[in-house]
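In this view, the complex is presented without one of its protein chains, the others remaining in place.
So, subunit A:
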């Protein structure tokens, strides 16, 4: 559907809920989520596709929402940080980040959480090198990555233990 100004209605399932919003064809998915739908958990750190802060899952795949137009996610399943905690309880990955001090200012964190979910879905038992490799597209200026790597390791272990 196209409106008078060339705006379009975009529908997608965000964290399991069907959502619809109005976007320009050029509206970035990051802006659509943050300002169109008011879901400000996804952060924008560069809009240059480098920092990874804006990472969300589109149909389960990690994607930089600053390099994706909202219209490209039309009809897709989009998962953001707001959908991770269940019933107010932090998810295993979130808990692991807390336990290992994997965040300081928290600005890069939603992107890291999304990337971690994607990594663990692909590779439930990653080595440290695999973790480092997979997360090298997300940058954090606060932590020096020590807590982040440890958190991913812990999350993998927790998940393994839970499924055993």
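Here, a residue touches a chain if its C-beta (ideal position, glycine included) is under 8 Å from a C-beta of that chain, and two chains touch if they have at least 3 such contacts; residues count from 1.
The rule we apply is simple: contacts and distances are computed from a predicted model.
One chain of the assembly is not displayed; among "Methyltransferase", "siroheme decarboxylase", "Xanthine dehydrogenase, molybdenum binding subunit apoprotein" or "Acetolactate synthase", its UniProt protein name is "Xanthine dehydrogenase, molybdenum binding subunit apoprotein". Check A:13, A:40 or A:72 against the missing chain and you find that the one touching it is A:40.
Where subunit A meets the omitted chain, the residues involved are 24, 26-27, 31, 34-35, 39-48, 50-51, 53, 80-82, 84-85, 90, 94, 97-99, 101, 103-110, 113, 128, 131-133, 135-149.
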